[in-house]
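With one protein chain withheld, the remaining protein chains of the complex are depicted in position.
For chain A:
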Amino acid sequence: MASTLRPYLTCIRNTLDAAMCLQNFPCQEVERHNKPEIELKSSPELLLNPVLICRNESEKCLIETSINSLRISLKVKQADELENILTKKFLRFLSMRAEAFQVLRRKPVQGYDISFLITNYHCEEMQKHKLIDFIVQFMEDIDKEISELKMSVNTRGRLVATEFLKQFI
């Protein structure tokens, strides 16, 4: 499985490098407003083609860019029911605290597990390569976290079951 991880992450990194060319752009539809065009999708000429990078059927990454904002949606590998529940709960925990992450979106895009929204303001405050490092690091860490959680759930289940059944011996 690790053999496809490196090229997958490199591909995402290179795509983000090209996609994260954002600039401040005031809204064309409403005067004096400045909105992330990727969320509004009101002017089709301001949107670029979305790129979908698939590692396999269950893991993919959708990168949608516009002139002033970029949306990255991830679908994390969920092998069984337990991972499904763990992923949902863990990512929901993170999304609820989206303010702390700044670039996280509160609700994932339909069909994905977690989404990031990066605007030109983030690119002005933070460095582009650091933002990309963060996203790629996040993707690596998610996998590790979920497997650790799964292992701890299984271990705990085993311990509890052993203790409980001891009384019947």
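Basically, a residue touches a chain if its C-beta (ideal position, glycine included) is under 8 Å from a C-beta of that chain, and two chains touch if they have at least 3 such contacts; residues count from 1.
Here, contacts and distances are computed from a predicted model.
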Per UniProt, the name of the complex member that is left out, chosen from "GATC amidotransferase", "Glutathione-disulfide reductase", "Actin-related protein 2/3 complex subunit" or "Aldehyde dehydrogenase domain-containing protein": "Actin-related protein 2/3 complex subunit"
Option from A:Asn24, A:Asn56, A:Asn84 or A:Ser152 whose C-beta touches the chain left out: A:Asn24
Selected from A:Thr15, A:Ser43, A:Gln102 or A:Ser147 as touching the chain missing from the view: A:Ser43
Hidden partner interface residues of chain A, rising order: 3, 6-7, 9-10, 13, 17-18, 21, 23-28, 31-32, 34, 43, 45-46, 48, 67, 123-125, 127-129, 132-133, 136
